[in-house]
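Below is one structure, written out as structure tokens, with a few remarks after it.
Only a single protein chain was left out; the remaining protein chains are all shown in position.
Labels run A and B following the written order; every chain starts at residue 1.
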């Protein structure tokens, strides 16, 4: 970003972009009342923090969950377009509400700062992707999106194309005593993406064990068409 | 289109293609009764004009609105696949009904003729696209699709990925006194596309002012990853 970034940085609402997932963060100090009304946002949140991406929903949601822990903001909207720029999964739109613009801005900054970490256990090639996410303590973004029990360990085990996810989720739940919160498949809980996933909760060690079991079975399956599937960043689980 | 176009032009139903959006126009003189029935079309419209595209819905809808003004046809169907050939938005399928095949054909021709103009305020790069549309006088296609008041000025302000659209719509409504008709977001009023948009109505000057305000804030945001975002044709607003 050179010439163009200069142009965007002239806007007070622009917070930044992240190369991971082609993510962008913005802030609106005083949302217009007409937009408050059509989108159904509580008017006490006069400031918005906004995160959006062409590629990736899980990493952005995980990073936003960290931002919710660190700031005085609420999650107003998490929507998942069918995107990934020709890939098998989702993009994302996440809206934080705050009474003060500095809180909204801080939430966006914390999300962008944490985002690279949560691409660490995304493994991708031309055939699809695996995504694993873990936190020892889920907060309100994960509660809103996945119904995760707040303050407990949470995990996401996801494979795309969906066929791969089917084996990953079975391997995950067989490997450890975890509670399955929900699942996603092309026609259930996704935006017709080519994914199967489960979300799990429970004892921290068990959640990690389930995630690792899913990951280890997913990697050779995603590589089975002949392409390796490297991590998008640095694995953290 | 050389060899292949010859083959298609041998079909009496083929009207033409347009390079903008990879759009194609067809006509069916006497639709089979079985298709009338399964698709629920009124049988008095024995002739159909059909427009379809891989990329773009707004431009085709705007051009079809011009066709409705100019011909004795009705809009029977407007459907928006999640497409754009790997991009963030929609494709389109628009069906005109007519009692006479010459009217159906004329509607398709007028649509194809007007289509390039309405790609004039589409700005795109690898990261996404902006789309702005304006007419001084909405007709029945815009009424059907967006609930636009007939005969009044109408505007569309759209940004993709959705994060960019959020700021564009706020800037638009802050800049002028317009009525917001509806909005679209990945999970509301779209086919899970990675877009946020509003449709607006009102005084002609105010509608234009809102559109221009949205456009000016959208351009630097779409360029913020480092790629410029040129118009797909010649800006008309």
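Note that in this section a residue touches a chain if its C-beta (ideal position, glycine included) is under 8 Å from a C-beta of that chain, and two chains touch if they have at least 3 such contacts.
Keep in mind the model is a prediction, meaning the values are calculated, not measured.
Engineer: In the whole complex, not just what's shown, which of A:28, A:156, A:198 or A:211 touches the removed chain?
Structural biologist: A:198
Engineer: Since one chain has been left out of the picture, which residues of subunit A touch it in the full complex?
Structural biologist: 82, 86-88, 126-128, 161-164, 166-167, 169-170, 173-174, 180, 182-183, 185-188, 190-196, 198, 217, 219-221, 223-228
Engineer: In the full complex, which residues of subunit B touch the absent chain?
Structural biologist: 1-5, 7-8, 10-11, 13-14, 17, 22, 24-26, 28, 31-32, 34-35, 38-39, 48, 50-54, 77, 79-83, 85-86, 91, 93, 95, 191-192
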